[in-house]
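What you see is the complex with one protein chain gone and the rest in place.
Per-chain residue numbering starts at 1, and chain names A and B are given in the order in which the chains are listed.
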Amino acid sequence: MFNGWPPPVLDPAGPYAGSISLLSWILFAMAAVVLLVVLVALYLALFGRRELQRKVGGKTAIWAGGVAFPLVVLTALLVYGLSLTNHLSDPIRGDEMRVRITGEMWWWRVAYLDAQGQEIILDANELHIPAGQPVVLELESADVIHSFWVPRLSGKLDMIPGRRNLMRIQANTPGTFGGQCAEYCGGPHALMGFTVIAHDPVQFTRLMEARLARAAIAVDATSAGARLFDTAGCSACHRIAGTDANGVAGPDLTHVGSRRTLGAGILPNNRGTLMGWIGNSQAIKPNNRMPPYTLLSSEQLMALASYLEAQR
Amino acid sequence: MGTWKLLLGGFLAWTAHFFGVYAAASLFPGSAVARWLVLAITVAALAAVGWLFWHALGIVRAAGTDDLNRWLAWIAVAGATMAGISILYQSSPAFLI
């Protein structure tokens, strides 16, 4: 999901990342010019002709190069940077679409909110948004500090226990955008990815309606996979809407079959990877909170995986 | 005026200004009160730095000042200038954000 080339910081997909990308190029140019000035001065100091050396060697040069020149550059940057900061921190209005994302050791809890702020759809490690409009994220943490970062859509913002941080993201066109936890959160912090999927607004509305409708439907609890999900203990930590499984410690699996990835952005999602993950996720993502189920036979794993695949 | 106060006066004014505006912004987050307070603190700090600047410049120019005093006063003049610029920088967020 996360593609390193072209560098996502410089390859924005929305207005918030876009203005920072422009700023980045301006800063690179500034750095290049200043470095060139210093290197030329240094070259003249060491190898220049005597009269040039005398110019570089005077107090005037220190005032010009060390005080006046930086002052002009810095003042311009400061004014620009502060205005941009101000622009990017527009106050959040009440009527924008909101999603609550909670950082957990080492995955992301996602809850879509209605206008009253009630959680109406639960999901994990994946966020669906409508393209072309801003979405407000309520960033929280359930344990330690995490940081939410989807570089093609916006800068990062920390998730801090006891606090709620608000940020906006926006994608201009439909697409898939990778993200990662940016604040060291111990253990497998390296393997804590995230995916944002921007849809055409019409499709997005349809998706949300389908998911809302799904919550009201009871799931057939008689399949081998469904029974195993209960007896093997999965339901103690995971919830699937319309079943007795209502654990809250781990990710909500109501829509797990439709997710792009498994294990918080580290594996593609298919039956094989599902079986492997359930069987021994510790080998894939050491020290994650899910115990290994090495006692399950491959038939049982298959049954579980196909049951989960169907949860879309 | 003590040598150390002269030498460090500009930067001490900067320190008072910095922590003053930080406290103002923390006590009244997101309000106009914070901006007015920043303005008031900035004017006061600039006045202090300006006074120090003229006072030290007087020592630099005074006839009969010995070398060391003149040397120290020159640093005070330049330090007040640097502090003044930093104070202006420091107050700019209140007007740009």
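Here is the rule we go by: a contact is a pair of C-beta atoms (placed from the backbone, for glycine too) under 8 Å apart; a residue touches a chain by one contact, two chains touch by 3 or more.
We take it that contacts and distances are computed from a predicted model.
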item	value
Chain excluded from display, named as in UniProt, from "Cbb3-type cytochrome c oxidase subunit I", "Pyruvate dehydrogenase E1 component subunit alpha", "Tol-Pal system protein TolB" or "Peptidoglycan-associated lipoprotein"	"Cbb3-type cytochrome c oxidase subunit I"
Omitted-chain contact residue, chosen from A:Pro161, A:Gly233, A:Gly272 or A:Pro292	A:Pro161
Hidden-chain contact residue, picked from the options A:Pro134, A:Gly178, A:Gly225 or A:Pro251	A:Gly178
Candidate in contact with the missing chain, chosen from B:Ala44, B:Leu57 or B:Leu96	B:Leu96
Touch list for subunit B against the chain that is not drawn	3, 7-8, 11-12, 14-15, 18, 21-22, 25-26, 29-30, 34, 66-69, 71-72, 74-75, 78-79, 82-83, 85-86, 89-90, 92-94, 96-97
Positions on subunit A contacted by the hidden chain, ascending	2-5, 7-10, 17, 19-20, 23-24, 27, 30-31, 34-35, 38-39, 41-42, 44-46, 48, 53-54, 56-59, 61-62, 65-67, 69-71, 74, 77-78, 81-82, 84-86, 88-89, 105, 139, 143-145, 147, 149, 151, 154-158, 160-163, 165-166, 178, 180-191, 266, 286-287
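Definition applied: only the chains that are shown with their structure count from here on.
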item	value
Subunit A-subunit B separation of Cα centroids, rounded to whole Å	43
Subunit A residues within the subunit B interface of the complex	71, 74-75, 78-79, 82-83, 85-86, 89
Subunit A contact footprint on subunit B (complex, rising order)	85, 89, 92-93, 96-97
